[in-house]
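Note that one protein chain is taken out, while the other chains of the complex remain in position.
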Amino acid sequence: MRNLSAINNPYNDDKLMSACSIFGAMDTSGKPFSGKRVIDAIRNMHVRGNGLGGGFAIYGIYPKHPDHYAFHIMYMSNEAREKTESFLKERFHWDHVEEVPTFKARRISNPPKLWRYFLTVGSSKHESQSDDDYVVDRVMEINTRIEGAFVFSSGKNMGVFKGVGYPEDIAEHFGLEDYEGYLWTAHGRFPTNTQAWWGGAHPFSILDWTVVHNGEISSYGTNRRYLEERGYVCTMHTDTEVIIYAIDLLVRKHNLPMEIAAKVFAPPFWEHIKRMPDGEQELCRTLRQVYSGLLLNGPFTVIIAHNGEMIGLTDRIRLRPLTVGEKGSMLYLASEESAIRLIEPDLDKAWIPTGGQPVIGRLQSSDKVLQA
Amino acid sequence: MKTYLPAKFIVERDEARCIQCQVCVRQCSFETHYYDPEDDEVCSREHNCVGCHRCMLFCPTNAITIRENPRDYRQNFNWRPEVIEDIKKQAETGSILLTGMGNDKEYPVYWDHLLLNAAQVSNPSIDPLREPMELTTFIGRKPERVELDPVTMDLKTILAPQVELALPVMFSAMSYGAVSLNVQESLARAATAAGVMWNTGEGGFHRSLQKYADNTIVQVASGRFGVHPEYLDAARIVEIKIGQGAKPGIGGHLPGEKVSEDVAMTRMIPQGSDAISPAPQHDIYSIEDLAQLVYAIKEATNYTKPVSVKIAAVHNAAAIASGMVRAGADMIVLDGLRGSTGAAPKVIRDNVGIPIELALAAVDTRLREEGIRNRASLVVAGGIRRSTDVLKAVILGADAVYIATSALVALGCTTCQQCPTGKCAWGICTTDPILTKRINPEIGAERLTNLLRGWSLEIKDMLGGMGINALESVRGNRLHLRGVHLTDTELEVLGVRQAGN
Partner (left out) sequence: MVTATKSTVEIDAMGLTHRQMNARLRELVADGSQHIILRNCYGQKYIGTNLNTSVEIEIHGTPGGALGSFMKGPRITVHGNAQDGTGNTMDEGLIVIHGHAGDITGLSARGGKIFIRDYVGYRNGIHMKEYKEKKPTIVIGSSSQDFLGEYMAGGVLVVLGLDLAEGEYHRANFVGTGMHGGVIYLRGKIHDYQLGKEVGVAELDENDWAILRPLIEEYADHFGADAEEIIGRGEFFKLYALSLRPYGRLYTV
C-alpha cells in the first residue's frame, strides 16, 4: 500500500482528538435561512474550542445547480490547482467554476485558496459504476495523489466551508452570513494533541454526507481497518473520517436507514439485547455480529447530515453531551442548550436524548416525519 | 549399558524435619522416594526425580527441597548440559528424543515486547467495575453485510451458526488418553460455568461428559477416533485438526498400555491396542480435499454448527489460512511454535513452526487484504500465559485464543515435561486409575473457573483503561499496541509501531 500519511496531511497527525462544540439547525419545511444565527450559536460555545479548527456545512446552498456535484477544493499552491483542474477536466463535464470569495478576517492567517466546481460525471466512468461511486473514487484520488489539493466537499446542492480558526472567524473569512440554506451544521474544534490544518477541520464530508464530531473514537484502528478492507482510503487519519465512510458504507452501499446505522455505531449492550422481543433481538444481534468493526467506541457526539436529513447521535454510555431544541418546523442540535436558547429563546421543547438514541430530522416533503 | 546421564535434580531432605510419614513415597509416581524399614528412614533415588515438586508441596513438615542438579561441566555455550545429555541419551538408546509440553527454548516471546495503550484526558478511561464492559465474542462466519426488507425493514439476513463466548478464551484440544477423564471433566465443567468452550481432542467424547455438549468442541483428526454421527451432532463446533504447534507435520501415537477399557470405549478401538494418529489426514492431500472434508462435516451436521480447521503455524501460514477460509472453514486455528503436547519428538517441538504472534499478525493481515477476514473467526493457540497475552492477541486481530498449558498449570501442572511417560504425579497427563484420582473435577473446575474469572476481570480493567467498553473495538486495533526491542522487520510483520512513535 501507499504511504498515505505522507500525503495531504502535513502534520502527520495520526488521530486528532477533540473536545469540541457542535451545532446543527434544520428547517424541516425546507425554507432556507441565513448563517447569521448559526454563527451566533456556535460563537456562544467559543470556550469549548481552542481556535484550531472551525467549519460549516450548508445544505440547499446552490439552488441554481441542484444536480451538479459541487466540489469545494482547497489548494496550497497554483501548481496543485493546475494539476487538479486538468485531472477534473479529463473526468468530468464542467458547468461552472469559480474561486470561493473570501473576506479579511482578523484572526485568519495564510488561508489556502478555495475553489468550487459544478460538475457532472464524464464519459470516463465505467457503465457499471454509479455516479456516486465514481465521484467517491475521484475524490480519494485527488486527496491521495495530488499534493497540495484537498476536496472539502463533493455533494449536490451543499457545501463545506472550514479551516483553522474559531468557527466565527471561518464564517467571517468566507462571508457565510450571506449564504442561505435549510440545514446548517457547525463545529468549533479543540484538538488536544497536535497542530491543525485546514483539511483536518470539521465537517468531514464525502458526497453530500457531512459529519461534525465532538469526541474521540477509541475504536479508530478497528473501524479504519474494517473500512480499508472495503476500499475506503483514510486520507486524513482522523477518527472523524471513519464515521463518514462508515455512513457511506452502511447507508449508501448497504441501503440501511439511519436508524439502523445508529444501532451499529452505538449498539445496545448484549445484556439489553437479551431482553428484547424476538424480532428486535434478532436484528440487534445480527447487526452487532456483522458490523462489530463499526461500533464507534469511546466518547462521541456527532451531527450527521445529508440532503434532506440531519441526525444527532451520542455514544452508548453518553460520554459527550447533546441537547435537542424544537420550535415549529425548526430542529436544533447542540452540545449546549444555551447555544440554542441564544438564537431561539422560546423553544417548544428542549430535551436530552439518551446514549445511542438517534435524533433524526427530515424534510417534511419527504413523507417521513421528524422522529426521535 | 551404564548410563552416563547424571541426575537432573537433587532431593534435599531435612532430617530434622522428616517424620518418616512416607507421604513423599506415595506421592511420587516416578519412585524417587522409598522407605527403608531397616533404618526406619525415607531415602531418594535422585536419578528418578523429574522436578515436578509434588512431594515438596505435599510434605507435611516442609522437609523436602528439590533443586536442579547444577551439572557443572566446563562452561561451553555450544555444548550445554542439555546438548551433552541428549547425545548421551541417544547413544545409549538409538531412539528419537521424546518430550512433552511446549517449546522451552529462548525464542523471542513477542507478547513481552508489546505494550498496551491507555486513555488519558482526551477520552475518559471507563470504570470497568461500575460500567458495562463487554467481552462477548461470537465464533462463526459473518456475512459481508446485513440485508433488510426494503419495505417492512424486517431482517432478511440469516447468520451462519454462531457460538457465543463470554470471554475470548477456550480450552484447547486435549484428548482423553493424553489427559485423564477427570481433567476433561474439570475443563468441561469450567467451560460450562464460564460460558466458553472446551475441546475433546481426537480421543472421542466420553459419554459421562455429554451433558456439557453445549460447551464442547469435538475434533476430527487423522486418527478419526470415536468419530460417529452422534459425536458430530453433540458438539457446538467440529474441528478438523491438520496439525498442532508442538509437532507440525507429525502424527501421534497413544501407546497400547494407555488404552484402558474406558479409553478404548471412548476411542472405539480394541483395548490395549496402539492408537495411531497418522501424520497427515489421508483424505486431505490438498486444499480441495480440505474443502471436501469441511463440507462433508457440514452436510453430516446439516449446516448447524461452525466447522473449524486447526493448523500449526508454519512458514506460509498466511497463504494456507487463506485457502482454509476459502475451503469453507468458519473458524481457523493457528497453533504456534510454543504450543504444547502430550508427546512430541524434541527436535520437532523445538525447531519447527513460527511464533504465534507473527503468524497471527500475518494471517490477519492476509485475510484482510483479500477481503475475507469476516468469513472465518481466527483463533490462536500456543503459549498464551496471561490475560495480557489474550488481549494482545485480540488486538493483533484474533477473535479468541485457546489455552491448554495454562489450564493444566491451573490444575497443578508444573511443566516437568514427563507427559509421554504417562506417570504424571499431578494426575493430569495419565490414565493410571490411581493417579487420575489426584484431580477432583469439582475442585479442578473451580480452579479453572477462577482463572478465567481473574483473566476476565483483568481484561476488563485493561479495556477500561483504554476507554473502550467492548472487546470488538480493540480487535485488530493495532494502534493500541507499541513495540519495544523489536527490529523494523518484526514491527512491520506485527503491524505495530515502535514505542515512542
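Per-chain residue numbering starts at 1, and chain names A and B are given in the order in which the chains are listed.
The rule we apply is simple: contacts are C-beta pairs under 8 Å (C-beta built on N, C-alpha and C of every residue); 3 or more make two chains touch, one makes a residue touch a chain.
Bear in mind that the values here come from a model prediction, so they are computed numbers and not experimental data.
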item: Full-complex contact with the absent chain, from A:Pro32, A:Pro111, A:Gly231 or A:Gly355; value: A:Gly355
item: Selected from B:Pro6, B:Pro81 or B:Pro132 as touching the chain missing from the view; value: B:Pro132
item: Contact set of subunit A toward the excluded chain (per top definition); value: 44-45, 47, 271-272, 275, 317-318, 321, 323, 336-339, 341-342, 345, 350-352, 354-355
item: Hidden partner interface residues of subunit B, rising order; value: 127, 129-132, 454, 457
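Just so we're on the same page, only the chains that are shown with their structure count from here on.
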item: CA centroid of subunit A to CA centroid of subunit B, Å; value: 47
item: Footprint of subunit A on subunit B - complex, ascending; value: 119, 121-124, 126, 131-132, 134, 136, 138, 142-143, 145-148, 150, 153-155, 157, 159, 162, 368, 371, 373-374, 466-470, 472-480
item: Interfacial residue positions of subunit A with respect to subunit B in the complex; value: 14-15, 17-19, 192-193, 215-216, 218-222, 225, 228-230, 253-257, 260, 269-271, 279, 282-283, 285-293, 295, 297-299, 317, 319
